[in-house]
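What you see is the complex with one protein chain gone and the rest in place.
What follows is subunit A.
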Amino acid sequence: MRFAVLLGMDLDPTPDDRGGPAQALLDIRDIKRHFPIKGGFFGGTVATVRAVDGVSFTIRKGETLGIVGESGCGKSTTARLLMRLMDPDVGSMIFDGEGVAENTQSGGIALKDYRRQVQMVFQDSYASLNPRLPIEDSIAFAPKVHGLPDREARERARELLAAVGLAPAQFARRYPHELSGGQRQRVNIARALALRPRLVILDEPVSALDKSVEAQVLNLLVDLKESFGLTYAFISHDLNVVQYISDRVLVMYLGKVVEMGPVDAIYDRPAHPYTQALLASRPSMDPGKRRMEPPLTGDPPNPVNPPSGCRFRTRCPFAEDVCAAIEPASADLGAGHQAACHMALPGSGHSKALQVAA
């Protein structure tokens, strides 16, 4: 008997866990997504934004993977690719051992089946709900589209409202504008769960909420994960929230993954200079110890024309010639901790790297 099915039984069977617990839920291999910039007299392509430029990582079953990085580094684009709201230009996605949108005869999973197992919660709780629908109908909408009869879809919507702490009798018929921001974000979470997904992608789900509501929503996410056997990809700028909720953390810079690892390794022993600067930029929470200098200066380079070699080199205090010449490979620091920096790569030629005996 499969775990996921058991967990989902009180509501409806979750789609099978096929590969078993050791199989990654989602395996992303070298995906890229570039956006053409149109311009000129004939509206031709004048440049290309390399928003996601060769990104590989896995999301393990049942974990929460935190994703952080500079503004504009490609986090939301990655999220939209994971959701398949858009297709990658190149690269592959393997969902529980099956290629996404690949030939189903040869063991792939059709896009339609993939999409119902992966759902997303967006930052803007207001914009993502239909203002003319009572929230119950918004939640029931997708299940109905997927063939659930009206009465059952409605029942499911009410169960979910209860699960996110909104008493159906009181809230089901309300419209989005009759709810607070935190309540609306709960509705969005309920809606994302309506198709019984296995993976939920949360793109800054608590950024617009005040701290007391943020705490409520985070507690709720932890509970739901447990009771529905969910896996999360959690994008946020709030490094404290990411530390709280994540099992592993992935750090992006300018369309690339620069560091990845268990949450404690990233927060206690950040190896990439960008991660170090990011963590050092957290507010001190003590007005007596205000920061006088920003840990990182300058502006991120243009993703249209990224620097050669290491993309962080233009702002990195440790940059050397090798950093401009060669793109650093991902160095394995043990226990699943990886960093793409020449200093972490033995024999890279950087003066701070371990020398490798000739």
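Keep in mind that, in the parts below, contacts are C-beta pairs under 8 Å (C-beta built on N, C-alpha and C of every residue); 3 or more make two chains touch, one makes a residue touch a chain; residues count from 1.
Keep in mind that, in the parts below, contacts and distances are computed from a predicted model.
> Refer to UniProt and select, among "2-oxoglutarate ferredoxin oxidoreductase subunit beta", "ABC transporter ATP-binding protein", "ATP-grasp ribosomal peptide maturase" or "Molybdopterin dehydrogenase", the name of the complex member that is left out.
"ABC transporter ATP-binding protein"
> Would you indicate which residue among A:104, A:240, A:308 or A:351 is in contact with the undisplayed chain?
Only one listed residue reaches the unshown chain, and that is A:240.
> Among A:133, A:162 or A:213, which one touches the chain that has been omitted from the display?
Going through A:133, A:162 or A:213 one by one, A:213 is the residue touching the chain not shown.
> Out of A:54, A:72 or A:349, point to the residue that touches the absent chain in the complete complex.
The missing chain is touched by A:72.
> For subunit A, which positions touch the chain that isn't shown here?
Missing-chain contacts on subunit A: residues 68-72, 180-183, 207-216, 218-219, 222, 237-241, 243-244, 263, 267, 277-279, 281-288, 290-300.
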